[in-house]
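The structure follows.
Of the protein chains in this complex, all but one are displayed in their positions.
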Amino acid sequence: MANPKAAFYWASSCGGCEISVLELGKGLVDLSKKVDIVFWPIALDFKYSDVESMPEKSIDVCFFNGAIQTSENEHMAKLLREKSKILIAFGACANGGGIPALANTTSREQIFTRVYKETPTTDNPKGIIPETKVQVKEGELTIPEFYNTVRTLDQTVDVDYYVPGCPPVGEQVAAVMNDIVGGKLPQKGSVIGASDKSLCDECKRVKGDRKIKKIVRTYEIIPDTEKCLLDQGIICMGPATRGGCGAQCISANMPCRGCYGAVPGVLDQGAKMLSALSSNFDAENEQEIERIANGVLDPIGTFYRYTLARSLLRRAKA
Amino acid sequence: MAEKIGVYVCDCGSNIAQMVNCKSVVDYAATLPNVTVAREYQYMCSDPGQELIKKDIKGLGLTRVVVASCSPLMHELTFRRAVEEGGLNQFLFQMANIREQCSWISENKEMATERAKAIVGAAVKRVVFQEPLEVKKVPVNPNVLVVGGGITGIEAALQIADSGKKVYLVEKEPTIGGYMARFDKTFPTLDCAACILTPKMVNVAQHPNIELLSYSDVTGFSGYVGNFTARIRRRPRYVDEEKCNGCGLCTEKCPISVPSEFECGLGKRKAIYRPFPQAVPNVPVIDREHCLFFMKGICKVCVKFCPRGAINFDQMEEYKDLDVGTAILATGFDLFDASKVKQYGYGRLSNVITSLEFERFSHASGPTGGKILLKNGQMPASVAILHCIGSRDTNFNEYCSRVCCMYSMKIAHLAHEKTGAKVYEFYIDIRAFGKGYEEFYKRLLEEDTVFIRGKAAEVTDFAQTAAEKGKLIVVAEDTLLGIVRRIPVDLVVLSVGLVPRKDAADLARVFSISRSQDGFFLERHPKLAPVSTASDGIFIAGSCQGPKDIPDSVAQGAAAAANALSLIDRKEVALEPTVAVIDEESCSGCKICLGLCAFNAITFDESKRVSRVNDALCKGCGVCVAACPSGAIEQRNFTDDQLLAEVESVCASER
Partner (left out) sequence: MTNLTSNFEPNIVGFLCKWCAYTGADLAGTSRIKYPPNVTPIRVMCSGRVDPVLVMKALSSGADGVLIAGCHPGDCHYTSGNVKTIRRFKLLQRMLDQFGIERDRVRLEWVSASEGERYAQVVENMTETLRTLGPLNWNGGKEV
């Protein structure tokens, strides 16, 4: 019997998800014996045309990481959906938009202006910004369109499974791979490689009274390693974030940033964390409450760091 | 999952029908998903209207019912009962308010009809997600716990005991009587406080239905309405209450004298003592801090002289658990500490005393046998009474202590009567609000009391003129004359305000009740429920709820008793089922919810590492539901699905 065929693709992402696959280390070698990798831009020299020429549903499983920010990303998402039996939204960006989705707080125009005109080291006296089409003497050159709004994978194509994380933790990647190779497929639409409870369930720290008098940023104090970070005034997204990552950030004395996305059953991770955090502000009158609330300097960046594209509002007003 | 919804649109005579096109609403409702039947009727709340619903439930097998009529606050119970009688669980019903919040506020028929459709649409979408709920009933234990044996607690205890129910009256001090036992006369009638109080105290002692637990505290209180358990700590008197006959020989013979707390330190008591002669129970207590036996192992004179062998140095602290159905807190107040206001010289200048100290001087059984005397043993020729000490003051307490104007006037009267002194009262406003109070004020004016409108700024002994030498000078701006005055007097009485007791915070925690901003216990509603608290079954009465005079304290004591009896006579109480429920499979143990419950209904199970809601304590506010970051808490009948359905429907409706 032939080995199952696997594909990996990176859309709008940082490459970290690819690294997490590479971090399987020796496991990768074992995996390569059980699976035929037919497409993996970061590691192997397959071309888009190779994918285009594959028969429909000939790829058994495709691990798609990265958000959909350009027309190229969208094209590949649709292409790989067509060619794959199982399409997995791999990593925070594909799941919720990830860091790239923070572009939804601004606009393409503002991004281009900043990147191509305003940054101190840019030398662009003519103020040239990219266009999707340009005529040169050889003909027409095109580059993918840069979308105004970043989307998740499942807002673009139908997705079979979700593996959250920024990046998904190595052991989870291996476990998912083995499950798929072994034919142990859960119900379509499931989140795999993660827990069904929030991070607080696996975090070993002692949880106190959750009363918050002041929000502090991570550089302002040296947090006690035994006490819950939230109780010390540091915003830890743990209560509103799916667990399964082993609370690695917490072990490094840093707060959870929410990269595994919302806990099952929660419609909007950011709004839920906002509610959980603010409900415990230790103040009764309006001015005091406002003072504490002002300690959250960037609410969207804090509460929707990885899931803005998946939130109810999805983007700031254009 | 298809439901069969029956939608009933009420004309309410013309109340709804004149503004809302009910037929149009019915036609619209019939097009909505899951709606089996939609009808219009003139008066849905009438018997035939209710019959319509019952008939359709049976005949059409309806699984949900929506009635579009008046406000749920009006008829929700009516229709719930009808639905239940029709054979469907009463919580599978939703009301659409198209009267108070639609027809009656509209001027335009088209808009009113569109709005009615939007409201009905939301109810129809919501009701699909509703689930059957059972109303839990719990029995009510007829025993009552009254905490505090002052006049308020005594009143409450007697009322309840007279109705045949058992009362546990717990009092912290060795005797009941509270502050009232320390007063000389009471305003405005100038009744002798002891004369009206002591008969009631004796009634308490003799009442077969009252178990008096004096020299005791409440250290724990758990359970829920109708089913509480109170943990009482009985402190050791070192005198056996059963054996003691109150002869008083022990007190007479005891060699140790110390300042008496009852006398504000102005008189003395023995190391074995009764706070005052009419104490109830009439049993002394040994103060082990000053008793020679406890300090050095010697003396034992009391043992030698006690004819009943009632002294028992081996008595230990005891704990007792009491099962009660309701509790009344009547723990009273404390007086504002006048030494905090340094400019009046309390504690520094001789002859600056508090109102309570004046009471003790004036009292026939007090340290001076009822004479008002200065430090040098002479009677004052002039007395100044300073109002609002610690009250109406942004530096201390902003509230008015309510009783001080009246007791100041009483003191003025007593001072004048007993010494013939010239009396000055320095006031901000005169608050003489009660029955006979204004008349009393007039009487004081006729007694030539000098009322100076201006809060005293300072009391000093630094004389500026010969006339001021050896006197206390009260400096105040007379705001009616517009000048600053210096009035030399012999005696200054500070009318100190009423403050919450030092242990109010601890007691509030024990009973899980709230306190208002000023620290007094919080009533359920300031006008409509002044003696109830947010916790069913726990009542408050008297000054622990806020400063008040004796008539109001007694009224509240009786009111709290009535509330308790009302609950007891119902025999069982229904618990609201719209409570919060935590799905232990989803709960991650993050504890975000724990501190949010005003009723302490959420506890944490350490072994399972999940939070749990006690559905008897839960009031169904939904605060924890909105906060839970795992979405593990749901509020019955107000679930996220139900509310989201309403939101979606409202947002999609046309304008």
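For reference, chains read A and B in written order, and residue numbers begin at 1 within each chain.
Everything below uses one rule, namely that a residue touches a chain if its C-beta (ideal position, glycine included) is under 8 Å from a C-beta of that chain, and two chains touch if they have at least 3 such contacts.
Because the structure is a prediction, the values reported are computed rather than measured.
Among the residues B:479, B:517 or B:603, only B:517 touches the chain that is left out of the figure.
Within the complete assembly, B:118 is the residue of B:38, B:118, B:327 or B:459 that touches the hidden chain. Summary of contacts with the chain left out: across B:130, B:408 or B:635, the touching residue is B:635. Touching the chain that is not shown, out of B:30, B:105, B:364 or B:574: B:105 (per the contact rule at the top). Although one chain is hidden here, its contacts on chain A can still be listed: residues 104-105, 147-149, 151, 266-268, 270-272, 274-275, 277-281, 283-286, 289-290, 293-294, 296, 298-300, 303, 309, 311-318.
Although one chain is not displayed, chain B still touches it through residues 71-73, 97, 99-102, 104-107, 111-112, 115, 118-119, 122, 514, 516-517, 522, 525-526, 534, 578, 596, 598-599, 619-623, 625-627, 635, 638, 640, 643-644, 646-648, 650-653, 655.
We adopt the following convention: only the chains that are shown with their structure count from here on.
Contact residues on chain A toward chain B in their complex (touch as defined above): 196-201, 207, 209-211, 238-240, 243, 263-267, 272-273, 275-276, 279-280. Remark: chain B residues 586-592, 594-596, 609, 623, 626-632, 640, 644 touch chain A in the complex.
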